[in-house]
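What you see is the complex with one protein chain gone and the rest in place.
And now, chain A:
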């Protein structure tokens, strides 16, 4: 049996592993370089040695330029978290809802590629096709860290199928990505106290009990200190609606906590970086030009079909992740 101290030590050891590996790699490569340099004087081996010499110099440069700085990036506190994604159609009416339906499929495909378990928690489908809003769970390690940069307003520019005159429309879908935790993790984070939560069942049942057999399962939670409310009505079970509402509440409070922590870190560096607002337009999907542009990093690719129907979204997700890591590295170096 391992004691709690052992577990703590092992965890610390595990966390320092990348540093040890980088250092080992550095010393062995340097040793190899030293040996190769000695051989350069040997006329028989010179040509072979000089080739190795060049390669080893390149490896060492790469270690200095990439591997060492990467160690400075603090390990993500959210790396293990799943994600809860809320999609809401914005301006553009039914066209926005149609686009939301397509985006939902786009993210479900991304989930498949990353082997996350995706589960549509709620969705309000419209009679004329399309979805007004939806909440989706993506379960799997790294889901939150990968998807979090999808938060913001996504804009679509195209001629809707229903448009007779062929006029170009602009519609939007707003996306909010929240960290999703297991119940036990949420408890560990101490995000709320039950005394601060008002639980309401919606709509009256008259006398209730045996007098009524109407299905009434909608639940609303209010977190009094923050004023956050969560309503859930999609399931027939009040029990399930209540559990899901608590899960969404925990996600919202966890996000607020992560933002507070990030701001505290930045303030302590007196290096205030403007954080992206949820109302900021982050990406444009332009049909006539077959183009997708991410406005935050100025990345513009003519791969719209691949983004919507294939795996083109992965390019954007990877670029945003890289950009975030580079920013973190810069911040760390500025300290």
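Some notes on this structure:
As a convention for this text, a residue touches a chain if its C-beta (ideal position, glycine included) is under 8 Å from a C-beta of that chain, and two chains touch if they have at least 3 such contacts; residues count from 1.
Simple rule for what comes next: contacts and distances are computed from a predicted model.
When the listed names "S-adenosyl-L-methionine-dependent methyltransferase", "SUMO-activating enzyme subunit", "Endodeoxyribonuclease" or "AP-3 complex subunit delta" are checked against UniProt, the chain not shown comes out as "S-adenosyl-L-methionine-dependent methyltransferase". Contact with the undisplayed chain is limited, among A:74, A:93, A:129 or A:208, to A:208.
Among A:133, A:185 or A:235, only A:235 touches the chain that is left out of the view.
By the touch rule set out above, chain A reaches the unshown chain at residues 124, 199, 201, 204-217, 233-240.
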